[in-house]
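Only one protein chain is missing from this complex, and each of the others stays in its spot.
On to chain A.
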Amino acid sequence: MTSLYLQSNNCIMEIRRDVFQAIADPTRRAILSLVAVQSMTPGAIAENFESSRQTISKHIQILSECELLSQTQNGREIYYHLNPQKMKEIDNFIEPFRKMWDDRFNKLESIMKNYKK
């Protein structure tokens, strides 16, 4: 039971770390902000960068693997768009840490209010 749990836990951590690595790169963050506005073909995305199309397509691939980008096929063209659900997960990842401090500070505040005259 315990080993099973550890395994699934590590797996979740693994995915999360990949997502963090994915957004750690400035080019990939720029790609995300481009497709956040509208879905785009790989060619249209690449036009915004000086890097080679090959480099950009590698970045797109990493973002897709982390499920930050999803794609739809429109005829012969592939359009990439942002997966907002996944972006939300990244936010949520820090949330327990923030919550821990928020709880502590709420407690501090309510204790100290008793000292107020």
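One rule holds for everything that comes next: a contact is a pair of C-beta atoms (placed from the backbone, for glycine too) under 8 Å apart; a residue touches a chain by one contact, two chains touch by 3 or more; residues count from 1.
We take it that contacts and distances are computed from a predicted model.
K.L.:
I want to check something: the complex is missing a chain, and I'd like its UniProt protein name from "ATPase", "ABC-type xenobiotic transporter", "Multisubunit sodium/proton antiporter, MrpD subunit" or "histidine kinase".
P.N.:
"ATPase"
K.L.:
Over the whole complex, note the residues of chain A touching the chain we left out.
P.N.:
1, 5, 9, 12-13, 16-17, 20, 23-24, 29, 93-94, 96-102, 104-105, 107-109, 111-113, 115-116
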